[in-house]
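A short worksheet on the structure shown next.
Omission of a single protein chain aside, the complex is shown with its protein chains in their original locations.
Let's look at chain A:
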Amino acid sequence: RRELPDGGARPNAAQFKQLVVTALRDLHGEVGAALPVDVLTYEEKTLSAILRVISSGLVKLWSALTLVGFYQNRRCAFRVLQTSPFLLALSGNSRELVL
């Protein structure tokens, strides 16, 4: 799950994917841009999304997202909240579990 704090512009789902692919292309070239990345969910209100990528491409994706600095001339940053090989694990954060 990723969170994207931003100033004013609100990208929609397609623009979000464009941003991710552009980041991959900048850092890893055409090979990086061809990495199959899927946006499983995207909430425009909180600007958070769940991305899916093949496990060998996790390092490339994460490094590319870390180095994203600007979106439409506004400073922004990707914050990775949680990574897991299972989608079900992303629904709850076991550290904040109150027993």
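Observations on the structure shown:
We take it that contacts are C-beta pairs under 8 Å (C-beta built on N, C-alpha and C of every residue); 3 or more make two chains touch, one makes a residue touch a chain; residues count from 1.
The working rule: contacts and distances are computed from a predicted model.
One chain of this complex is left out of the view, and of "ADP-ribosyl cyclase/cyclic ADP-ribose hydrolase", "Ribonuclease P/MRP protein subunit POP5", "Pleckstrin homology domain-containing family J member 1" or "Large ribosomal subunit protein uL11m", the protein name its UniProt record gives is "Ribonuclease P/MRP protein subunit POP5". Remark: the omitted chain is touched by one listed residue; of A:7, A:29, A:69 or A:92 this is A:29. For chain A, the residues touching the chain absent from view are 24-32, 63.
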